[in-house]
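Worksheet for the structure shown next.
Omission of a single protein chain aside, the complex is shown with its protein chains in their original locations.
Now for chain A:
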Amino acid sequence: MSFSVTEPTKGTKWFSGILVVIYAVITIVPLLWIIATGFKSPADSIAYPPVVFFEPTLEGYVNLFTDRTRATAEMLEEAGPPQTWYEEIARERGTVISGPSRYGERFLNSVIIGFGSTALCMVLGTAAAYAFSRFRVPLKDDLLFFILSTRMMPPIAVAIPIFLMFRNLGLNDTHLGMILLYTAVNLSLSVWLLKGFIDEIPMEYEEAALIDGYTRFQAFYKVVLPQAATGIASTAIFCLIFAWNEYAFAVLLTSGTAQTAPPFIPNIIGVNGKDWPAVAAGATLFLVPVMVFTVLLRKHLLRGITFGAVRK
């Protein structure tokens, strides 16, 4: 690197690096603690002082995915020896597995609603963003601001009429209702972000295609869409993460069939009250995919969180 007066000295770099690493380590501890607690036995999870080194067990995960009942000696006698490794873990605590828990269903709901709303949101958002980017739409700025302003409303504030509306339409606690709702909430983000990405694609490409005899539609999906692929992908991940994490609407509008994981995980209760290893196991499975996506997204992170206001 060439010499520059603005290049920080070696000492400054070391000093900055050490401080940042200290902060990063502190900030990552709660996350590591969640992951670690998932592999602890209930006794280890509430030990004092907190244990860092422990014998890992899958008990938390077994408890997460199963419902168990306390078994008397006769019941155990009757049931015979445990057939599977997870049955064995449950037996060690004097319980028998009575069936699968709801966690799998709730997780699947999160997947269905997350991906469903993201797909719908991308279709609507890309089309609208293209139109806002390329055409003269009457009242363009007002419409764009209107789209953004829908994000300022506290979810609880619109939840009352949405609750009433969904009840009349039979959409309460359904996947379709939640998909439509999350799509609407995410549209502001996807339109604003995608408009930014499409604005960056030179218009000459389409003009060339139009002159070659493509129709507008063809120019849109044969020329613009491939060019905007990275932008669309990162926008989609942002929408997915939002729908995945959403809690307020989920807790108010779903209770059974369409309930997603965030309202469910905090209420996981074991045989002896709050089962922290199971909660931590549920949280780990739920949070780790988002961390993976964050790593994939890191180049576009800033743009996504500021609705495209800061592009770097």
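Convention: contacts are C-beta pairs under 8 Å (C-beta built on N, C-alpha and C of every residue); 3 or more make two chains touch, one makes a residue touch a chain; residues count from 1.
Here is the rule we go by: contacts and distances are computed from a predicted model.
Missing chain, UniProt protein name, picked from "2Fe-2S ferredoxin-type iron-sulfur binding domain protein", "Carbohydrate ABC transporter membrane protein 1, CUT1 family", "Isoquinoline 1-oxidoreductase, beta subunit" or "Na(+)/H(+) antiporter subunit G": "Carbohydrate ABC transporter membrane protein 1, CUT1 family".
Only one of the listed residues, A:L181, A:C239 or A:A258, touches the absent chain: A:L181. From the options A:A79, A:L176 or A:V290, the residue with contact to the chain not on display is A:V290.
Residues 4-6, 8, 12-14, 16-17, 19-21, 23-24, 27-31, 33-34, 37, 46-50, 124-125, 127-128, 130-137, 143, 146-147, 149-165, 180-181, 183-185, 187-188, 191, 199, 203, 206-207, 210, 215-217, 241, 244-245, 247-248, 251-252, 261-263, 265-266, 276, 279-280, 283, 286-287, 290-291, 293-295, 298, 301-302, 305-306, 309-310, 312 of chain A touch the missing chain (whole complex, contact as defined above).
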